[in-house]
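And now, chain A:
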Amino acid sequence: MGDEAAAYGALYAGCNFFAGYPITPASEIAEVMARELPRSDGYYVQMEDEISSISAIIGAVWAGGKAMTATSGPGFSLMQENIGYAIMTETPCVLVNVQRSGPSTGQATKPAQGDVLQARWGTHGDHEIIALSPSSVQETFSLTIEAFNLSEKYRTLVILLMDGEIGHLRENITFPPLEEITLQERKTGPADAPSFGGAAVPPMSTFGQGRFVHVTGSTHKENGMRDVSTQSVHQELVTRLCGKIRDARGEIWRIEEDYMPGAKVGVLTYGATARPAKGAVLEARRQGTAVDFLRLISIWPFPEEAVRKLADRVDVILVPEMNLGQISREVERFTSKPVLPISRIGGVIHRVEEIKDEIIANG
Partner candidate 1 sequence: MITINEELCKGCEICTDFCPKKVLASSNTINKKGYYLPAATHKDKCTGCRLCELMCPELAILISKE
Partner candidate 2 sequence: MKEDKIFHPRANKYLRTEMLPTAFCPGCGCGTVLNGFLQALDELKLDPKELVFVTGIGCSSWIPSPYFKGDTLHTTHGRPIAFATGVKVMKPDMKVIVIAGDGDIAGIGGNHLIHAARRNIDISVFMVNNWNYGMTGGQVSPTTPFGVRTGTTPYGSAEHQLEAAEVVAAAGANYVARWTTYHVFPMVKAMQEALRVKGFSFVEIIAQCPVSYGKMVKMRRGSDFLKLYKEKSVKVEKARQMSDEELEGKIVVGKLKERKRTEFVSTLRQINERFRQELAN
């Protein structure tokens, strides 16, 4: 199951603290963590809500832990404020959102991809975010480890943007030997190194080292002390926080591309939808239509270079997604060619056949 793969990915990544609150379709992640964490002397705490869950993991990270929480749409909405806190305080941690149908309680048990833009812009203020979206159970495992690694490398919260389809999907998975897994170490520095400046990604001092670390979500100076009135302090801080992700986007982008000569139509997709989309592309090719395939693995930062490249190749881009056109809107920012969303909502995932028909109709 995708949920279980996310939990095992976290455990392989060295996660030793998980705080969460039950919610369909993410509860299985919490259950696996609760069961398995004692094995590696980690701790599971079931909090009173999702706000406190993300709060607790941020606290645990400053106390030296590696931490994760997992939720779905309603809980993701509740967590938005502290996503901003994690970004502002440069707290490396992982948030799994197993997307379900909304708005509000929506279809609680049904999958969707309706939170892709909330993941990007849900918290207030200027910020950059990293979000990864797996298309298989195996990839859920590896991307969870990736999410931890990116969070440590760039000292920020990373979202694993799953969907209920993958979360509740059972399929084969192979766990690699532990020694084959590369983990990003937390960047530490000497006692006098500023924890909040001096480098694009500053070294991190944590609690209990006798360094009197001062962490605040308010605008702060390089030493962490609050300064909310100096314009330049805010500008430098927020510009650096955005810049450290934006400038590294080439390293963060993850895509799968499968192009063929003469393609007039391209399919751009992500997450669970990529499965039927890939099937449709292969089937359309078998039936004689040249078609390009681009899968976004990192949704944010948006792989704009790959999208431009696809747009240069084809005349039309089809975007199958389980929402009313969230990523297709983003694709439009990078091309003047037609971008046609193939939307499915209501908890049903696209079928290969219907995407294939669209490909052939446009090819």
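Here is how the candidates were picked: all candidates are chains of the complex that A comes from, given by their letters.
A few points about this structure:
Quick note on the criterion: a residue touches a chain if its C-beta (ideal position, glycine included) is under 8 Å from a C-beta of that chain, and two chains touch if they have at least 3 such contacts; residues count from 1.
Quick caveat: nothing in here was measured; it's all calculated off a predicted structure.
One chain among 1 or 2 touches chain A in this complex, and its number is 2. Interface of chain A with candidate 2 (complex): residues 16-17, 19, 38-39, 41, 43, 45, 47-49, 51-53, 55-65, 67, 81-82, 85, 207-208, 210-218, 225-226.
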